[in-house]
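Here the complex is missing one protein chain, while the rest keep their positions.
Letters are used for the chains, namely A and B, taken in the order the chains are written, and counting of residues starts over at 1 for each.
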């Protein structure tokens, strides 16, 4: 429970209304009521704002006139909401110590302020720093380091020689440090290339559920500070992700590709291997980046959605597109002859 | 082991042949033999039907004349096969009770008729109803409820505040209730928006291996009754899936999108965020739905497969398609001038 005054002080905000009110919950604009705080992120929600029974609302100066109860005035209500969202989080405080049914290697070093849940396995020479949370049945192999304040949820697998920075979050079923997909072709099939590198993950990184980050082939795979990976993202061996780059669900980055800082890659997209993507590049959903990008901007591929019947006809035409261009070229030539005659 | 008579009675079917025969196995039409039952789903399998040595075959009235041994006559042989398939399932009956190496929180309530396998972890205030199966090393956090008859396979992760209906099946490596991908942009990078909502899953829902269903940002993510999600599907925060909608492998639904009832979405497809997809919409494989769909029907995107050499030429033309249309427009203008002159 927090008072409006506490929230306003934390956000460096001005209160228009009763600052002594107590807030117990964060709720959506259209349903927030007594004891609840909400926010108005965009002008299109003004009508909802006018009707809102919320105890307190995070708004801009201009929006504050429409607030029925207490307004907390900030420059960016969405960011203010993000900042206070942690105050209402469901995660209980850490319970320091090591639960039962765990297996901690003799040479592992686990901070006494860390919480190690039931069924966790930690390998030789691995260090778990202060205030870490290691969720139930998570396995961390040998020679890893997990820096302070990092939270690893249940059923995560971390292979040998993975190093994670501070305040990271890793969600369930994620796998960090599995072998990269490296094989040399032989006449008898594929010769495995043993993957000898590790993974270096910066600080303040979030890794989504089911996301996989492969270890490097010889050198390491590198994930910069503040990188955010959604669920079921695949990061291949020796990829470098620049600081604060965010990649949405089910996207894949192929081997040895380097992506600059502050890029965003929307869901179901791919970047093929050995490319360089410059900083501040943005890729829209289900796009395939198959060449390096040197100029920052927004990139796309695909055909857009349409009714199946018309799509079927258009796709047939797509497969004859080169021929169509030649037909147009030929028409242009004939037209020019006719026009010059005329 | 079941008699033909038992099967026919369950299916409300007519037997043409020996109803006393015993069936021990369900087998494919082209290999079924003594003691085995099979089915003929489509007319194109008639030749196989005529040769089948199966002890008994599920067929339509018309097909029954071609059955060598015993025919079990039903309206829809495929549906009849589906209905009796459970009789031949490999899953052993539940072994009631709690196995060793588990960790069940003091305030958790587990029905004595449930089976809790080795290594399971169950959190505070979580309830597991009668006849549930919780597979080995699965982790269910605090404040969850799993209704009766639900089966959760091994190595599943369920976060705080997830509520599942009756008779659901959740496959291995699935993750329900991980954080949605929510961040507010700041000048220093991304500010995490703590994900405060939960997940509500209806009854008779199946969730595939490696599938992820994120918790809501403020309100809950909602999965309707009878929804079927294949493997490696990603459902983002605050998505609503209507009853009986089915989504095939590796598809992703982005945040806050609402999909109506009885939709089907084929594999590797995506639906971007904040859209509304009306009931009875069908999306073909690897399509990206990037706008709301108000009219039921079949929708597609993509170019179709072709030889790489011709595709390369056509793709170059695609990127000049707008210019091509302008060239055609210009030709049409000139043609009209010429024709009017002529």
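Everything below uses one rule, namely that a contact is a pair of C-beta atoms (placed from the backbone, for glycine too) under 8 Å apart; a residue touches a chain by one contact, two chains touch by 3 or more.
None of these values were measured; they are calculated from a predicted model.
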Selected from B:52, B:70 or B:172 as touching the chain missing from the view: B:172
Option from B:180, B:226 or B:260 whose C-beta touches the chain left out: B:226
Listed residues A:28, A:77 or A:119, member touching the removed chain: A:119
Chain not shown: contacting residue from B:101, B:125, B:278 or B:292: B:101
Hidden partner chain, residues of chain B it touches: 26-28, 31, 76, 78-79, 81-83, 85-86, 88-92, 99-101, 117-119, 135-137, 153-155, 169, 171-173, 204, 206, 208-210, 225-226, 228, 230-232, 243-244, 246, 248-250, 266-268, 285-286, 302-309, 311-312, 315-316, 318-322, 324-325, 328, 331-332, 335, 338-339, 342
Absent chain, residues of chain A that touch it: 101, 103, 119, 121, 137, 139, 141-143, 155-157, 159-161, 173-175, 178-179, 181-186, 189-194, 196, 210, 212, 214, 218-219, 232, 234, 236, 250, 252, 254, 268, 270, 272, 283-284, 286-291, 293, 297-304, 306, 310, 313-314, 316-318, 320-321, 324, 327-328, 331, 334-335, 338, 341
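To be clear about the criterion, only the chains that are shown with their structure count from here on.
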Gap in Å, rounded to a whole number, between the CA centres of chain B and chain A: 25
